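Here the complex is missing a single protein chain, while all its other protein chains stay put.
Chain lettering (A and B) follows the sequence in which the chains are written, and residue indices restart at 1 in each chain.
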Amino acid sequence: MTEYIFYFLSFVSVLTALLVISARNPIHSVLYLILCFFTIAGHYILLNAQFLAIVHIIVYSGAIMVLFLFVVMLLNMNAESEPKKPMLAKLSATLASGLLFLVLVTALKKAELNPSVSPSESEIGLVKNLGKVLFNDFLLPFEITSVLFLSAMVGAVLLGKKELD
Amino acid sequence: MSTTEILLLVCLLAPLSGAGLLLILGRSLPKAVAAVFGVSFIAISFIAALLLFMQTSAESAAFKINLFTWFSAGKLNVDMAFRYDQLTALFLLVITGIGSLIHLYSAGYMHEDEGHNRFFGYLNFFVFFMIMLVTGANMVVMFAGWEGVGLCSYLLIGFWYKNNDYNLAARKAFVMNRIGDLGLLAGLFMLVNKYNTFDFEALQNAVAGVQTGDAYLTTATACLFIGAMGKSAQIPLFTWLPDAMAGPTPVSALIHAATMVTAGIYLVVRTHFLFSLTPATLDFILYIGLATALFAATIGLRQNDIKKVLAYSTVSQLGFMFIALGTGAFATGFFHVFTHAFFKALLFLGAGSVIHALHHEQDMRFMGGLKKKLPLTWITFLIGTIAIAGLPPFAGFFSKDEILAHLYAKNPMLWGVALLGSLLTAFYMFRLYYLVFHGTYRGDSHSASHIHESPWTMTMPLAILALCSIVAGLIGIPAVFSEHGHWLNHFLGKLIPVHHPHGISHATELTLMGVSVTAVLVMVAIAFRVYGQGKVVPVSAEEETNPFFRLLADKYRIDELYHFLFVAPFNAISQFFGKLIDAQVIDGIVNAMGSLAMTLSGMLRLLHNGRIGTYLLAMTVGVILVLAYNLIF
Partner (left out) sequence: MQELLQNVRLVPIEHYIWLSSLLFCIGVMGVLLRRNTIVMFMSIELMLNAVNLLFVAFSAYANKPEGEVFVFFVMVVAAAEVAVGLGLLVMIYRNQNTTDSEALQTLKW
């Protein structure tokens, strides 16, 4: 049963991803990307990473993509003003990424994992267990991320300011 | 350290200190002070040499001072070592004695010259190297002195460096010396290759068992003689000596008459134990010496420059010394060095006095009748001329006749050739004497009024040298006159085994002497007839009508021959390499490297086109390549 869900979710995510990059209207791209993120959250749930799934939806779809949407609307982009690339560039891009795909798959093929517990039953994705690991072993990075956010905020505010003449 | 060792070091290092002082502080010293320093350092050396000599007898053992190990390479060990024995004793006396006299002379001769202090510095430097040469205990130290005297000769010939001709003459002397040095070095290398030592004593022991006529040793000694050829101006490396007359006259007297040019003879005498084992080389030396003696004498017949005549006479007399060495009579060769040093220095200094009086006029066509105006110069010059002509009891007679006697014992026909050489010597020397001092003055009247005798600093050395020229021969009175009279042979006996001189009977010897003296007197008379009355005026080379005399006046055009054979092709090759290979090929390659780099970078910079899309693509391709590489290998 899980397989079918997996295949369905995969199909949707790949489809939406393709649509992201090929849509002419950037707003459509944003919307397709949101859909893609939802499917990935579904994958997380299948792997019993519950905390991450929720956080993924909140942060990515809820915050980041909204931000994208704001910017797209701010810049007033629509389908007509979309620039085009020459055929050679498109061809080489497709070729390069295809090659990359092949190489990546080949490189990662060696991974062989025989899990003792079925992934959907692993306990590590639960909030309690993840929290234990996060706050005990990875406390320092956790605290530093707050500083990271602070600097990102300051940077974003400064960058966004209009110059006063 | 014993007194003798200290004395030897003083003798060696005093001129060096003098040179250092004068060359470093030279500009700030007043002329008088510099002259006093220059003369006194050499005088110190002379006193040291004299004291050492007085403690040396025929039976004294040689002693050696080892200052430090110069270098050692594998089994070879070369020390900075100095040696003192009977041969060194005599050479030191000659060098420092005549050296100090010439230094005193230079105080007067170079008085008005602005390079006066530099001159004394160089002269002291030269004496130091010459002493190093004769006191070296091994061939490397001797070679260092050899090169040093060559250097000082170059510096002194080109002393008046503002005249480019003099610079060329200095360069010629140095280069020709170098050619000889190549042979010397080859000989040295051959010797060290086989016997693994440079030390004279060790070499003498090492060759004790070698057979006479050994081919390896013959080649080595022949190479050593080539070095002597260069330094002592024998055929074919003699053309530098007449050109070296470009230097001031004291230089010609000291270096090119009395000391440096005798270094070749010193070399052969010092290594006589090698040469005695190789009769082939000795024959070679004999023929070269004979040819040079005759050849140079013929050129001297028709030269008009007073110093050039003396230069060719030096070449000729050096030939005589090598004749002596070639017959195996090493001590006799040294004897002639000894006597020749005195009268040749005297003749050069006398010529210098004449030149000084006539304000640097050197051409004999404009001299004459100076007998009355320069009396002291005249009388000493006459003594010198008689000495070189070889009339008894003056110095030249004894040494020259001993050489002729040895040569007669070897081959009477060669004796005839040598006798002809000595007769020509007498002739051209008296030609010189009559043209300068007899007859009427042929120069312009303006300079005639300025002629005056030279100052005491110049005439006193002349007088001392004249005295020596008279008595110097008495150290080698042959057995025919007095059984124990040959003091020199006895003195050097321990060092150089002197077998009974020549094996010819007393009667023959007396006859030979008589013949040579008579012939010399005849030549003097002929010279008097031709030049003595002042009727014949010499002409320059261009005005010469007789073709044979023209050839002589042009010095057989040897210089032109050498230029054609060696200098011109060499210049052509240098031009070829300079203009073609260096400028075009090598520079072309270097420039091509530069332009290649420029072209490549010109092509590569086009990668930076500023477009993000290109960069991203390149990045992706890079990642692919890295992953692929890791996968495949």
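Simple rule for what comes next: a residue touches a chain if its C-beta (ideal position, glycine included) is under 8 Å from a C-beta of that chain, and two chains touch if they have at least 3 such contacts.
In this text the structure is predicted, and so the values were computed from the model without any measurement.
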Would you write out the residues of subunit A that touch the absent chain, in ascending order?
-> 1-3, 6, 10, 13-14, 17-18, 20-21, 26, 29-30, 33, 36-37, 40, 43-44, 47-49, 51-52, 55-56, 59-60, 63-64, 67-68, 71-72, 74-75, 77, 81-85, 89-90, 92-94, 96-98, 100-101, 104-105, 108-109, 111-113, 115-122, 124-125, 129-130, 133-134, 137-138, 141, 145, 148-149, 151-153, 155-156, 159-160
Against the chain that's been left off, what residues of subunit B make contact? List them.
-> 605-606, 608-613, 616-617, 620
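Criterion: only the chains that are shown with their structure count from here on.
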Subunit A to subunit B: how many Å between their CA centres?
-> 98
Complex contact set, residues of subunit B against subunit A | 613, 617, 620-621, 623-624, 627-628, 630-631
What does subunit A use to touch subunit B in their complex?
-> 85, 89, 92-93, 96-97, 99-100, 103-104, 106-107
